[in-house]
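In what follows, a single structure is set out as structure tokens and then discussed.
Note that one protein chain of the assembly has been removed; the remaining protein chains are unaltered in position.
Let's turn to subunit A:
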Amino acid sequence: MEEYQNGNEGSFNSEEAENVVKECIENIVGAEDYSQTQVNKWTAGIVERCLTQLVKQGKPYKYIVTCAVMQKTGAGLHTANSCYWDTTMDGSCTVRWENRTMYCVVSVFAVAVV
């Protein structure tokens, strides 16, 4: 029977998650301009792709991924998070990305299961 190893994993690796997220965003909206009709598809696509890539890593975490895409009109946007969890095991990472016509902010929250 396969033994499940824990203990050396430590906390959430936010750098690795950041790379995964950046790659997902580039893939989906990298070369596009903001479009009202496509934005639904993009946010859903980014979120789903990030989630599948993170789950593929096989770590004992539950994931929550949120993505906000906003058109560039000079308006301001702020996001804030407050979390009640185990600071040694759980973690989050937020990636801000932009191109000529839009901003994209993706947040990943990882909550340990064990």
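Here is the rule we use: contacts are C-beta pairs under 8 Å (C-beta built on N, C-alpha and C of every residue); 3 or more make two chains touch, one makes a residue touch a chain; residues count from 1.
Everything that follows uses one rule, which is that contacts and distances are computed from a predicted model.
Visitor: So which of "Ribosomal RNA-processing protein 40", "Tctex1 domain-containing protein 2", "Bardet-Biedl syndrome 10" or "Protein YIPF" is the UniProt name of the chain that got left out?
Guide: Missing chain, per its UniProt entry: "Tctex1 domain-containing protein 2".
Visitor: Which listed residue, A:S11, A:N40 or A:T88, touches the chain dropped from view?
Guide: A:N40
Visitor: Which parts of subunit A face the unshown chain closely enough to count as touching?
Guide: On the side of subunit A, residues 34, 36, 39-40, 42-44, 47-48, 51, 54-55, 62-86, 90, 92, 107, 109, 111, 113-114 touch the unshown chain.
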